[in-house]
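One structure coming up, written as structure tokens, with questions to follow.
A single protein chain has been removed from this complex, and every other one stays in its place.
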Amino acid sequence: MVNIISTKNVNVHYGDKQAINNISLDFMKNKVTALIGPSGCGKSTFLRCLNRMNDVIEICKVEGQIYMNDTDIYSNEIEVEHLREKIGMVFQKPNPFPKSIFDNVAYGPRIHGFTDKKNEMDEIVVTALKKAGLFEEVKDRLDDLGTSLSGGQQQRLCIARAIAVKPEVILMDEPCSALDPIATSIIEELITELKESYTIIIVTHSMQQAARVSDKTAFFHLGNLIEEGDTTKIFTKPDNQKTNDYITGRFG
Amino acid sequence: MQYLALLLLFAVSYGFFYFGKNRALKIKFSNNARLASLPDYYGYFLVLIVLLPSLLIWFFLLIYKPTFEEMYVMTPTLFPDLANWSDSKLGLILNKITNLSLIVNIPEVDLMKGQLSLLNMSSESEKIAAKNLASFDSIYGWSVVVVFILLPIIIGLLVSRLINQKLNVQPLVEKIIINIIRLSSIIAILITFGIFFSLIFEAIKFFQFVNFMDFFFNTSWNPNRAWVISSAETVDKEVLKDAFGWIPLLTGTLLVGSVAMFVALPLGLASAIYLAEYASPKVRDIAKPIIEILAGIPTVVYGFFAALTLAPMLKQFGDSVGINISAESALAAGLAMGVMIIPFVSSLSDDVIRSVPNPLREGSYALGATKSETIKKVILPAALPGVMGSFLLAISRAIGETMIVVMAASLRANLTFNPLEPATTITTQIVTALIGDVEFTNPKTLVAFALGLTLFVMTLILNVIAVVIVRKYREKYE
Partner (left out) sequence: MSNIKKRLSAERRFKFYGQVGVFLSLLFVSLLIIKIFSTGSGAFFRTTIETDIFFDPELMNVDQNSSDKEISRASFEKLADGVIDFNFKNLSEDEFIKIREMYTRRFDYQLRDYFLKNKEVINNTVTLEISASSDLDQIVKGNYPRNVPESQRKINDYQLTILDELTSKEKIGSTFNFWFFTNGDSRDPETAGILGAIMGSLYALMICLVFSFPIGLFASVYLEEFTKPGKMTDLIEVNINNLAAVPSIVFGLLGLGMLIGVFNMPFQVPLVGGLTLGFMTLPTIIIACRSSLRAVPPSIRHGALALGATKVQTTFHHVVPLALPGTLTGTIIGMAQALGETAPLLMVGMVAFVMEIPGGPLDPATGLPSQIYLWSESAERGFIEKTSAGIMLLLLFLIVMNLAAILIRRKVEVKW
């Protein structure tokens, strides 16, 4: 199996506070990796290192090496915009732009200059919506505001928006935490379909979700990586006592 | 002509957007490869390159047109004794020549009576100057048009040759945009510096004529004495010793301000308390915006009201009860100003009172206190710093208010604390100093800037104190 992203000795500081302690973790191509752990354990922070979304926060400092396909993503030669084209992201709360459904999906392809032709753009949008399993529900109202959709639909729109840029990796930061159980199960189903073509890294606070959708699981605690491995192994016979305590519900 | 040129400039830039974009697209399709930037950015790139230099040139031409005109027209060959003319004479002659330039090229039979007499009153050299001016205007107009159309087209065509597949213009365009917006925020800061320095520089000039101590501590104000002054070297500061004494203006300002606060504080505070604590939401929703209308009415309206209605009314009332109330009393101006300030006090205090946390109120009610006792003993003491802050802001408003006092207060300085007597204020005297002839070499004009500086410093201090008090108060409850 090939590693698409590998990280080595990653440390993250918020001002004086250290949020991530010396983490080294690799992600395999076309697999779903779940990052689990109690809130405040640094799993989201770590996820945001992978597409350099932490650059937005002034006081945040990232150290260590993060390679994607053997290129250092924090090197000066990498344009962060180009990196984010390759690594898409879906956020905790659905955040569609207050524009039409079509424009939401077309925005990424437009700014990256995928095409100048209307019919090609239509195709990109329709494909992305189909892949996100949203097309059938919205095909008659592509001009409606993205914000007029229901929560679960909005989140799938955000997934379609990410897919439309043709990323290799999709980062998902607790994508279901703001959704109801039915919408959650639809998204979970979608994730298992998407791993055919994308590498997915998902942060979740729900252990059941991690168990249901992921191939690999990494357990974070207080900014440290406690244990990682195949999901079945982590959930059945973890090596570490803390992991065991967490998945059996003793803390978290 | 200039506006047409400006319009054309925008049209040309708009055209260059598509020119750049299409050029990029053509390269893309002929090479069949991805461009370094989006096609639109090549368009933006050309627009910025074309627009910015021309706009800058236009701005300077616009501002300095009168200067260029003067340089072109007022030559020593035409007017040999030009160097000895005073500013006001120069202005008069220039004005005459400007009027003359409009008619000098019209045949005499077509002129109206007034125009003919202007022509006959003018000297030969003035007529030549007017002809020069007329030709200058047309040359200027055409050069603007040419520069605005030709310059951008040449720049645009030259720069567009640089466009190729590898040229990544997006970072450049974004850098230019960021710098434009950075420049904008610098302008916002520069305004403060501009205020400070323009006040300071002219004030320093003023203090070359008048002793610092005389200005701040003398009690007599007779600025007309400065009419004899022409330049700083010849001035004996003793002559102006009693001309610019600041004290009566300060007392006048404080007197009018006190009357205003005497009206605004109780009314504003009472309304705020009533609206915040007693009024039903319905009454509040109607009454609050109506009171705030008072703040939106231009001050010139209050001035008119004070001068035309309030002052005669007060005088009549005074006569009927046997008190002598001046027609330009501090009372009339102060009353009108007080009304204007009511909404400042009431809406600021209203915010403050409403931000007092409810548990404090409930605690007091639970002890059996009535509403008014709760307000007086619990809420007002708790809200006091915030209310004080709003009072200070209101006072600063009153001190800086101009039109009401210009229209209703007196022009004559009068060292008094009696509101029934006439009094003058700092702002009134600034306006008086600048209406009529403005000469930046005469202390009569320059005193406006010295007064402005005192006003600026006073209001600044009041505001800073108010902001600090209010912020401290907010921290306590947030």
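Chains here go by letter, A and B, matching the order in which they are written, and residues are numbered from 1 within each.
Criterion: contacts are C-beta pairs under 8 Å (C-beta built on N, C-alpha and C of every residue); 3 or more make two chains touch, one makes a residue touch a chain.
Just so we're clear, the structure is a prediction, and the values are computed from it rather than from any experiment.
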If the hidden chain were put back, which of B:308, B:367 or B:384 would touch it? B:308
Contact residue for the chain not shown (choose from B:16, B:79 or B:449): B:449
Give the residue, chosen from A:14, A:107 or A:135, that touches the chain omitted from the document. A:107
Options B:130, B:399, B:423 or B:469, residue touching the unrepresented chain: B:399
Touching the absent chain in the whole complex: find that residue among B:83, B:213 or B:293. B:293
Against the hidden chain, chain A presents residues 51, 53, 56, 58, 81-85, 88-89, 91, 93, 95-98, 107-108, 111-112, 158, 161-162, 165
Residue ranges of chain B at the interface with the undisplayed chain: 3, 62-67, 110, 112-113, 170, 174, 177-178, 180-182, 184-185, 187-189, 191-192, 194-195, 198-199, 201-202, 266-271, 273-275, 277-279, 287, 290-291, 293-294, 296-305, 307-309, 339, 342-343, 346, 370-373, 375-376, 393, 396, 399-403, 406-407, 427, 430-431, 434-435, 438, 440, 448-449, 452, 455-456, 459-460, 463-464, 467
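We take it that only the chains that are shown with their structure count from here on.
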Would you kindly tell me how far, in whole Å, the mean C-alpha position of chain B lies from that of chain A? 53
Show me the residue ranges of chain A that touch chain B in the complex, using the header's touch definition. 110-111, 113, 116
In their complex, what parts of chain B are in touch with chain A? 25, 28, 34-35, 37-39
